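Here is subunit A:
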Amino acid sequence: MSAYLEVSGVNQRFGGLQALNDCGFAIAQGGITCMVGPNGAGKTTIFNVITGFLRPDTGHVAFRGRRLDGLRPQAIVAAGIARSFQNLRLFVDLTALENVLIGLPSGFGEAPLGALFRPFHTARLDRARRAQAMERLEHVGLADRAAEKVRNLSYGEQKLLTVARLLATGAELLLLDEPASGLAAGALDQVMALLRRLQGEGKTLLVVEHNTRVVQQIADHVLFLHQGHLMAEGTPAQIIADPALAEIYFGGAL
Partner candidate 1 sequence: MRMSRFWLAAVAAGALLGAAAPARAKTIELGALLPLTGPGAVIGTEQMRGIQFAVDELNAKGGIDGDKVHVIYDDDQAKSDQAVLDFNKLVSLQHVPMIWLAYSGPTLATAPLATRRHILILNSGAQSDALQKASPYLVNTLPSTEEEVKVMVKYLRAQGKSTAAVLYENDAAGIGGRDDFVKDFKAAGGKIVAQEPVQFGQTDFRPALLKLASAKPQVLYVVTTVGMVPLADQLHEMNHKWLVAGTTFMNNPQVIADPNAAGLIHTQVEANVSPALMAAFQKKMGVEMGFFSRQYYNSAQMIFIILDHMIKAKTPITGANMRTELFKIKTFATPVPMTFTSNTAIVPIAIEEMKNGTEVTITHSVAK
Partner candidate 2 sequence: MDYFYSYLILAEIYVLLGLSTNLLVGVVGIFSVSQAAVFGVGAYIVSDFLLSGTLSFLPALAVAAVACIVLNVLLTLPSLRVSGDYFVVTSFGIQLLATAVFTNWTGGTGGANGLPGVPPPDLFGFPLEETRQILGFTTVAAGLGCLAFWLAMRAPYGRLLKAIREDELAVAAAGKDVLRAKVSAAALAGAFAGVAGGVYATYMSFIDPSSFDLDASVLLLTMVVVGGARTLAGSIVGPFVLLALPQLLQLVAIPTTVAASARQLLYGVLLIAFAVFRPQGLAGERL
């Protein structure tokens, strides 16, 4: 049986830096997998490779048995994988609702000819899409902030909004880059609860996370990356218990 998502033999070099070194791992459907490792381990780079923002020097990415490497980002989203960014990358001059609308799969009126020559049709379909986007906002608890410009939202709200935008794509495998970083305790719990809920709804999550508390609480499975290579994997308890990994991770500070 082939894995749900399978990454194998990926090498990526930037000038003199070997960012990914024969990186390979597999992810099962339906779980929350956390990816940990020290800074510069290649976590964000592998995200970029999986989602088509980087074309690796060598190696393959397969999703549900289908090869994805070499496809453009939008084709990968269409195949069912979407990602968020560590630095959010929201459209701060648009409203919360509009941000989610951009996430929705392309529809009528997103190309100029349709927008210009069938305005009423466009408007009717857009109303339906707005309702859909509103649902996503409700899902993450931001419905009352729909008309607010993103720059006026709190950091916690912005983090939730990235998840709503991600959900809007309809992807079944979600790649989240540090969804909990920088959050106060209350917002942190809110985000963790949301991730759990998404898992319950049938999504598969791959999460880059630094906070060991978060990893312990949500991860079904942990991947440990070091110098662009998968060094270890296992349950959160197994990984955290391994002194050699802690040495690498915290540089001996613990």
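Per the selection procedure, all candidates are chains of the complex that A comes from, given by their letters.
Everything that follows uses one rule, which is that a residue touches a chain if its C-beta (ideal position, glycine included) is under 8 Å from a C-beta of that chain, and two chains touch if they have at least 3 such contacts; residues count from 1.
If you're wondering where the values come from, they're calculated on a predicted model, not measured in any experiment.
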Inquiry  = All of these sit in the same complex as subunit A, but only one touches it there. Which of 1 or 2 is it?
reply    = 2
Query = Taking the complex as given, what residues does subunit A use to touch candidate 2?
reply = 51, 53, 72-74, 77-78, 82-85, 89-94, 98, 101-103, 105-112, 114-116, 119, 122-123, 126, 129, 165, 168-169
